[in-house]
Every structure is written in C-alpha cells, then in structure tokens.
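Heads up, one of the protein chains got dropped from this complex, but the rest are sitting where they should.
Coming up: chain A.
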Amino acid sequence: MLRYVIRRTGAAIMTLIAASIVIFAFIHLIPGDPVYVMLGDGATPDQVAALRARLGLDEPVVLQYLIWAGNALQGDLGHSVFFETPVTQVIADGAETSILLATMTMVWIVGFGIPVGVLAAMRQGRWVDQGLSGLAMLLASVPTFWVGLYLILIFAAGLGWFPSSGYPSIFEEGGLANLRYLVLPSIALAAPNAALILRLTRASMLDVAREDYVRTARAKGISPTRVVVRHILRNALLAVVSAFGFTFAALISEAVVTETVFALPGVGRTVVQSILRRDYPVIQGVILIIVCLYLVINLLVDLSYRMLDPRVELE
C-alpha cells in the first residue's frame, strides 16, 4: 500500500513537470501580447518596449520558463500582469468561490443522483423508473448556460427567491447566508452531472442485482433493504466512485461557463479572462493547480477502491 502511494506520487510529479512545460509552451505559442492589451490603442513603441522589459517578457521563453519553474517550486507563482498582485493571491481569492461551488454541486450530485438512481433501479421498467430516466436524459442534454439563464429568469428575476448573480465571501457581511448566492449556480452545474451519476447508479445496481451472491442473500432470508444497501449498492458504488474522477474534470470545465453566467468570482472565470488578456502568470498558475488537484483526486479515487472492495489489490 505504502509502496503503491509512493510510486503513484512519483508518477504524479513527473506528470506535473511535463504538464507545466506543455502549459508554458502552449501559452507562449498563442500569438497576442499582454502589453498591447494593457496599453490600449494609443501605445507608442517606446511604451510597449518599456512595459515588456518591466514584465520580463523580453527574455527568451526557455529562460522565462526556468525562472517561473524555479519560483513555483518555492511557492511563488509570480505576479499577475493585469492585477499586479501575486498570482497566489488571485487564485486564493477565486478558490473560496470555486471550492464552495464544487462542494455544493457534489452535494446535489450525490444527494440526488445516487438515491434516485437506486430508486429507479428498484422500480425498473415501471413509470417511476421511466419518468426519472427521461428526466435524467433531459438534464444531461440541456447546456449548462441555458439551465443557468432560466434559473436566473425564474428564481431571481421572476420570483426573487435567490440573488441573480455574484457571490460575496462568507467571511464578509452576510456570513453563511451568502451561500444563497451559490444555490442556483450549483444546481445548474449539478444538473447534467447528477443525471449521469443517476444513470450510472441505476445501470450498475441492475448489473449487480443479477449476481449469484445477491440471489443467495435473498434466499437466506435477509431483509430486502439490507440486500439492497449492503449487497447491491456497496458493490454498485465501485463504478460510480470511479466516475467521480471524471465528474470532477467535467466540473472544472463546466464551472467556467457557470461562473461566467452567474458572474461568480471563481477560478474558472479568472483563467478564461486571463487567457483573453494573455495574463501568462495567472493562466500558468491556475492550470498548474488544476493539474495538481486532478492528480490528487484520481489518486484518492484509486485508493478508495480498496476501502469499498477489500479484494482490490493496489499494485
């Protein structure tokens, strides 16, 4: 187990280095220059040259990479060209929104997708199942921004139950009540993913229910609820848990759209805006952190297999 974790961590570090080189190369390969974006129409060549020098953009790209990587190793991701503040601060500012949004979304996904999937499987073929499966297909097919805009129109502009957009920190005036700003965005973001988890849970439950040991358990006279929870669901979850790794990746990319529609100050929107502004340090920093998160989550998913199913060998 320990050897496995060490080996996987080593591989993760190699992936990280490779990813950082690819990110750096790709960003600098796109044409466009933050200096023109910052100085606007009236910039003279002298101003452009001066600003490029001040930002260190006049060095060769390889040297820029080495300087950046060296600093990143010491926890310094550089300064945002646009905000003129440390990248770590820009990311930290967006992290609260993104983490809370992801958490709330996962709560909807797990709290809705799994129980409803179980329910659909238990009522296989009946109208409950068909209704729920139809709903799941609908949710999975509708684009996130469309769901988001309609949620705003109905629940914010129409009924006035929730704020339309933005998110003040929970550490500011309003406290935990500020979480209401995240209700609509998290539902919009959860919808397609919860639908997928619902479908997966249902399919996986039905597969497991056909296993011999389930029939044996039933024959032994174990209560139906216990059969479903202990014998079927626990085994069915194995497939669902590994899907969480993908769901997380999907959340990151879909969050960009959701954060834009709901004007949330999250990391996803920051990185898209930074790409348009060619704010290299921010793009590099955010993507590096996303890669790290992705690696860690996949490692956790692999480790959790063993907890769910002791027969799994981690080698």
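As a convention for this text, a residue touches a chain if its C-beta (ideal position, glycine included) is under 8 Å from a C-beta of that chain, and two chains touch if they have at least 3 such contacts; residues count from 1.
The definition used in the following text is that contacts and distances are computed from a predicted model.
When the listed names "Radical SAM-linked protein", "4Fe-4S ferredoxin", "Dienelactone hydrolase" or "ABC transporter substrate-binding protein" are checked against UniProt, the chain not shown comes out as "ABC transporter substrate-binding protein". Only one residue in the set A:Ala12, A:Val37 or A:Ala203 touches the chain that does not appear here, and it is A:Val37. From the options A:Thr15, A:Gln273 or A:Ser304, the residue with contact to the unseen chain in the full assembly is A:Gln273.
Residues of chain A that touch the chain left out of view are 30-34, 36-45, 47, 50, 54, 80, 82-85, 89-90, 93-94, 145, 149, 152-153, 156-157, 160-166, 168, 173-174, 176-177, 179-180, 183, 260-263, 265-266, 269-270, 273, 276-278.
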